[in-house]
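What you see is the complex with one protein chain gone and the rest in place.
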Amino acid sequence: MNIAVIGGHACSKEVAKIAEAIGGEIAGLGATLICGGLTGVMEAACKGAKSAQGKTIGILPGHDKREANPYVDIPIVTGLGYMRNNLVVKNADIVVAIDGKEGTLSEIAFALQMKKPIVGIDTWKIPGVKQVGSVQEAVAWIKESMP
Amino acid sequence: MNIAVIGGHACSKEVAKIAEAIGGEIAGLGATLICGGLTGVMEAACKGAKSAQGKTIGILPGHDKREANPYVDIPIVTGLGYMRNNLVVKNADIVVAIDGKEGTLSEIAFALQMKKPIVGIDTWKIPGVKQVGSVQEAVAWIKESMP
Amino acid sequence: MNIAVIGGHACSKEVAKIAEAIGGEIAGLGATLICGGLTGVMEAACKGAKSAQGKTIGILPGHDKREANPYVDIPIVTGLGYMRNNLVVKNADIVVAIDGKEGTLSEIAFALQMKKPIVGIDTWKIPGVKQVGSVQEAVAWIKESMP
Partner (left out) sequence: MNIAVIGGHACSKEVAKIAEAIGGEIAGLGATLICGGLTGVMEAACKGAKSAQGKTIGILPGHDKREANPYVDIPIVTGLGYMRNNLVVKNADIVVAIDGKEGTLSEIAFALQMKKPIVGIDTWKIPGVKQVGSVQEAVAWIKESMP
């Protein structure tokens, strides 16, 4: 099972802490973490997953796998730019949105369009996104949503 | 100049009326209308543009140009599915969002990401989208935003 | 009807002359010329089409429509890089290959895969591509292949 973590390539320390904790929990559930492979929320989530012996996939916008953050096990280059946001979500069974700007909003939109379960922490308030206030709540919801 | 009209492939008669009026105004401004090429808001906008002797481009998700609505002059097939939403916005100088669901939300997100001027009528309330209440207001705003 | 002209972004004067003549003939047939929108064979073919009052579409690899050659009426930006080669062929009813390198070879491959009629002048000798020795022969073959 793949769980996507979506969020901005820049984020505060508090948000990074949440993303790292979520990454660890995803690994703990035995799921593979998939993300956009870059910095910020993506890097923090990958770091958390690797600390918990998880597996991470990064779907990169560019052509060079060295753009991936150091915690990505399997970088996939696409050259698709922000269109790759669609692929991040398409490859996920469940989506976790943390913070984020317009890129994250496009991923939320695609997740809703593809009818993927999606939970959000401190992110866009869009109908269809389950809003939670803590990592624990998010994990509880992920467990309920697992196929 | 290209002006994109984004919105759902299904819509009410009221929304269709607004979209048709916007399409006519876009043609009146001498701009080319670009859209996703399908039914609903897209078709109504194209119809309005053609009634006013305008030009219309439809960026289609599938492989068959016969999927285009009858008011599309230049159908472009992509086979990209909803990733083509990115191309609709990428080819626009200004974006008009009317009504719409998740697909439209993804286009709004991409428009904001690409820093395109975007105006909305009866659509998602997303910061950065100029919300207006009438076709006239939308047209006034488009005129101000024209490069 | 769209007829694609595919070929390199750099070419000799002789090849450019052939491409320009083909572009003029495509316009004369009442078809729209579609191509990758850049220089070389693409530009020469567009120039020929415009000299004969034809219509031209350029499917560009990048994000900036100003990359299109001056004879493109309708530039479509994609940000897909060389993946846009697939879209050039996908939007054509018939394909004309002139000269060209690896990019052209990928377009020939896609044309064969999509079972589009394809004629070649001074280009890759690939089974399934009708090889001809002159513009006249190419035009005769295009006429036969028109749906």
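Which chain is which? They are A, B and C, in the order written, and residues in each are numbered from 1.
Assume a residue touches a chain if its C-beta (ideal position, glycine included) is under 8 Å from a C-beta of that chain, and two chains touch if they have at least 3 such contacts.
Since we're looking at a predicted model, the values are computed, not measured.
**Q** Thinking of the whole complex, not just what is shown, which of B:3, B:18, B:80 or B:94 touches the missing chain?
**A** Only one of B:3, B:18, B:80 or B:94 touches the chain omitted from view, namely B:80.
**Q** Please identify which residue in A:10, A:29 or A:76 touches the non-displayed chain.
**A** Hidden-chain contact among the options goes to A:76.
**Q** Can you tell me which of C:32, C:69 or C:86 touches the chain that was removed from the display?
**A** C:86
**Q** Name, in rising order, the residues on subunit C that touch the hidden chain in the full complex.
**A** 80-83, 86, 101-103, 105-106, 108-110, 112-113, 126, 128
**Q** Using the document's contact rule, name the residues of subunit A that touch the chain not shown here.
**A** Within subunit A, the residues touching the omitted chain are 57, 59, 63, 65, 74, 76-79, 86-87, 90-91.
**Q** On subunit B, where is the contact patch with the chain that was removed from view?
**A** Against the left-out chain, subunit B lists 63, 79-81, 83.
We take it that only the chains that are shown with their structure count from here on.
**Q** Subunit B and subunit C share one sequence, so how far apart are they rotationally when you fit their Cα atoms? Give it in degrees, rounded to a multiple of 5.
**A** Roughly 180 degrees of rotation.
**Q** For the two copies subunit B and subunit A, is the contact made of the same residues on each side, with over half of the numbers shared, or of different residues?
**A** Both copies touch with mostly the same residues.
**Q** Could you grab the centroid distance between subunit A and subunit C? Build each centroid from C-alpha atoms only and quote it in angstrom.
**A** Centre-to-centre distance between subunit A and subunit C: 41 Å.
**Q** Measuring from the mean C-alpha position of subunit B to the mean C-alpha position of subunit C, what distance in angstrom results?
**A** 29
**Q** Two or more other chains in contact with one residue: find those residues in subunit C.
**A** 63, 79
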